[in-house]
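Report on one structure; see the data block that follows.
For this depiction, one protein chain was excluded, whereas all remaining protein chains were kept in their positions.
Up next, chain A:
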Amino acid sequence: MKRLVRTTLALGAALVLSQSLAVERGGTLVYGRYADSLFLDPVLNDANLDIWILTNLYDTLLQPSANGKGVQPGLASSYTVSSDNKSMKLTLRSGIKFADGSPITAADVKWSLDRARKPDNGDWSGSLASIDNITTSGNTVTLNLKRPDPTLAAALATFNSAIMSQKLFNAAAGKNDAEKAKAFAEKPIGSGPFVLSEWKKGSYMVIKRNPYYWKKGEDGKALPYLDAVRFEIIPDDNTRILKLQAGEIQGAEFIPLARVNELKANPKINMALFPSTQVNFITMNNRPKLKDGSTNPLSDVRVRQALNYATNKDALIQIVTYGVGKPMNSFMSSTTPLFDTSQKGFPYNLDKAKALMAAAGYKNGFEVTSMATSGSANDLAQLTALQQMWAQIGVKLKIEQLDAATKTARYRANDFQMRTGGWTNDINDPSQITTYFAIYATVESLHTGFKSAEIEKLFEQSQSETSRVKRASIYRRIQTLYHEAAPIVYLYETPYPVALAKNVKGFVQIPLGNNIFAATYLDK
């Protein structure tokens, strides 16, 4: 018996090994995107459309790990934090080059990070705010800090900390930095696995293999395996799927969840569901009075809890996500670092919901309005299901459909009662989502108006607490406090649905959303 096990194991290992050695080099992967990138500058961009592609073109000192929970070495082969936690020393790999063949120097690193942390430069400069100054010596870069910063490693692994060539940037056309950035972003040269070769805005983008990329593949030669990736812009969901089925493209992103099961059954297609940091929820206006001066029942914590208990998440997951989601138990996704696995969320409990409503003085319920994005099938399915669920406790839900820009404008003005919402992290650390969800000063806690002195104090502690264990306990408490106050309706987590041709191997979309083509290859 033992022998059988051993033989099986050996055979299995041999199989894995032979498979891993069988990576194929060359070829072009055609990938269907729902919309084109807008502006390919790592510092001055604003949209996921750019962020999720940037890491293919630009490399960072550290990189997010594929499971989304930590960081791994990038352009820097190692880093050490001083014993007082007031500085970080990074060692650059030797012989690293930009995609034009020019060397990456410590001076380029300093210049790039200085540009990225300049408060006037972009919306992400805050992630490097703890840096006081940067010094270089040979191939080491030292970041001297104003305060200990446990989020710094994650921040250095985020797109805005990408390393650019100072010389190439300055050589770009334009009178000032803003103009140079625009010119450079049209044809950027970074040090990521690929380099932009052709871009017809709104139509297609071709990125080709960077011959100077440092990372090695399984065959011992430099990555990437592919010669090129061609992104075709196909806004219509059905057309993207049809093109994939016809073999005209080999990958299609943002597959509607309603089509996932159908594509899973297709033998020619690998319907991948990549774990994501996406949480889907309803934000509630927690303020005692609404913008029009009327009283707001949602200001009562018992009402907010009641709505949470009256929400049947499993049913929603079946109806809206066709079974591919999972219940949301914390305001942060289960893929977020320091997510507390002991969080229980709000299990469906109608009796508890009714009791809470009665205790709050709303035995007969009330009427409430939620904003939805017009044209979003998900929003509509979600809210009509909630309409029926909440009717059980007397709450009459009205749906107001608005286009995204109008919805955002109303939300920003705090002129709403409820709205559908979704979130994905951009950085491998729980601080970003916490700032937005629970800290009033940022965006009034997602415009809910929720404020907790205890959470704010704990969060401040967490921002300079470098012990991972202590930080985890702080975040456990924050998640519990947030849950008790229930400023939002917890719904579900969803993965990234990407449909690939069967011969596409090694493609990953990490939980932060970045599309990683570095180790992707086409099996012949």
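The criterion applied here is as follows: contacts are C-beta pairs under 8 Å (C-beta built on N, C-alpha and C of every residue); 3 or more make two chains touch, one makes a residue touch a chain; residues count from 1.
One rule holds in what follows: contacts and distances are computed from a predicted model.
When the listed names "Peptide/nickel transport system permease protein", "Beta-ketoacyl synthase", "Cysteine desulfurase" or "Uroporphyrinogen decarboxylase" are checked against UniProt, the chain not shown comes out as "Peptide/nickel transport system permease protein". When you scan A:D59, A:D108 or A:E232 for touch with the missing chain, the hit is A:E232. Of the candidate positions A:Y309, A:F339 or A:Y411, contact with the hidden chain is made by A:Y411.
Checked against the hidden chain, the listed residues A:K200, A:K363, A:K396 or A:K457 yield one contact partner: A:K200. Among A:A22, A:L38 or A:A377, only A:L38 touches the chain left out of the display.
Although one chain is not displayed, chain A still touches it through residues 35, 38-39, 46-47, 120, 123, 182, 185-186, 200-203, 232-236, 238-239, 242-243, 245-246, 248, 403-412, 421, 436, 442-443, 447.
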